[in-house]
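Before we start, here is the structure in question, set down as structure tokens.
Every protein chain of the complex appears in place save one, which is left out.
Let's look at chain A:
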Amino acid sequence: MDKRYLDYLDQLEAEAIHIMREVAGQFEKPALLFSGGKDSITLVRLAEKAFRPGKFPFPLVHIDTGHNFPEAIRYRDELAERLGEKLIVRNVEDTIKRKNLSEPTGRYASRNALQTHTLLETIEEFGFDACIGGARRDEEKARAKERIFSVRDEFGQWDPKRQRPELWNIYNGRINKGENVRVFPISNWTELDVWNYIKREGIALPHIYYTHERECLVRDGKLMAWSDFIYQEPDDVVVKKQVRFRTVGDMTCTAAVESVAYDIDAVIAEILESKISERGATRIDDKLSETAMEDRKKGGYF
């Protein structure tokens, strides 16, 4: 084999680093959206590769719904501390109070939609012109259509019919005042690529990604972590299960999967065997309609 052979993970990494540096080179006030989930943890590692031994040319920004897993929040704070990078947290709770917004109620209540309000407010507060996010095209059919540099208007809206063509490795980050660009460096990665990369890089994750015993509610055949935030009905039963999380979002709309995978090799083996997609297995929010994700993105969702 030619010694100048680049493994697929190296190729994906090189592409993502190039995209991050384009953000640093083209924008004045970029930010990296960081939730403490595996995809944004991967972005942070890529940023280290792109900019060390220098500092990141952007802060880490977390839009905290207040309904997050405490393990992910702890991880978030420790990581920012260890890297010596700036972390900005804005709380959905504050937006709700300040703007007198109503909280969604009922069986499928989540702060997913409210998160968009806080995100747009935060973008305005700091004047962010680019927000790097960990979305992947393999996650969902509407995301499969999105560009790597996704231009949003002053309301944060995505218009799939007016996307800029994106050619070669040239990214057009030119925008008018008030607009911003969402940038997705790991667009071309799959769930499995992310796990293989985390393994190769030896990255520690919040332990909820690995099997643990947890009290869960069974809702529409899905296991929801029991918490104070979740809507409860009188006949709900709390059961103890060995579970792990494939995605880590809000506790109210992210379901656990039953699992015995205690380490990364076991997780990778489990994903290879799985008959269910990542979001299909875990997300309540995508199921509300056939175009739930597309509609949310048109509304400014990340």
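Quick note on the criterion: contacts are C-beta pairs under 8 Å (C-beta built on N, C-alpha and C of every residue); 3 or more make two chains touch, one makes a residue touch a chain; residues count from 1.
Basically, contacts and distances are computed from a predicted model.
Novice: Can you match the unshown chain of the complex to its UniProt protein name from these: "sulfate adenylyltransferase", "Molybdopterin oxidoreductase", "Phosphate-binding protein" or "aminomethyltransferase"?
Specialist: Of the names offered in "sulfate adenylyltransferase", "Molybdopterin oxidoreductase", "Phosphate-binding protein" or "aminomethyltransferase", the one UniProt assigns to the missing chain is "sulfate adenylyltransferase".
Novice: With respect to the chain omitted from the figure, which of A:174, A:200 or A:240 is a touching residue?
Specialist: Missing-chain contact among the listed residues: A:174.
Novice: Using the touch definition up top, pick the residue from A:62, A:117 or A:137 that touches the left-out chain.
Specialist: Going through A:62, A:117 or A:137 one by one, A:137 is the residue touching the chain not shown.
Novice: Considering the whole complex, not just the chains shown, which residues of chain A touch the missing one?
Specialist: Residues 2, 4-8, 10-15, 17-18, 21-22, 24-25, 48-55, 57, 137-138, 140-145, 160-161, 163-170, 172, 174-176, 187-188, 190, 192-193, 274-277, 280-281, 290-291, 294 of chain A touch the chain that is not shown.
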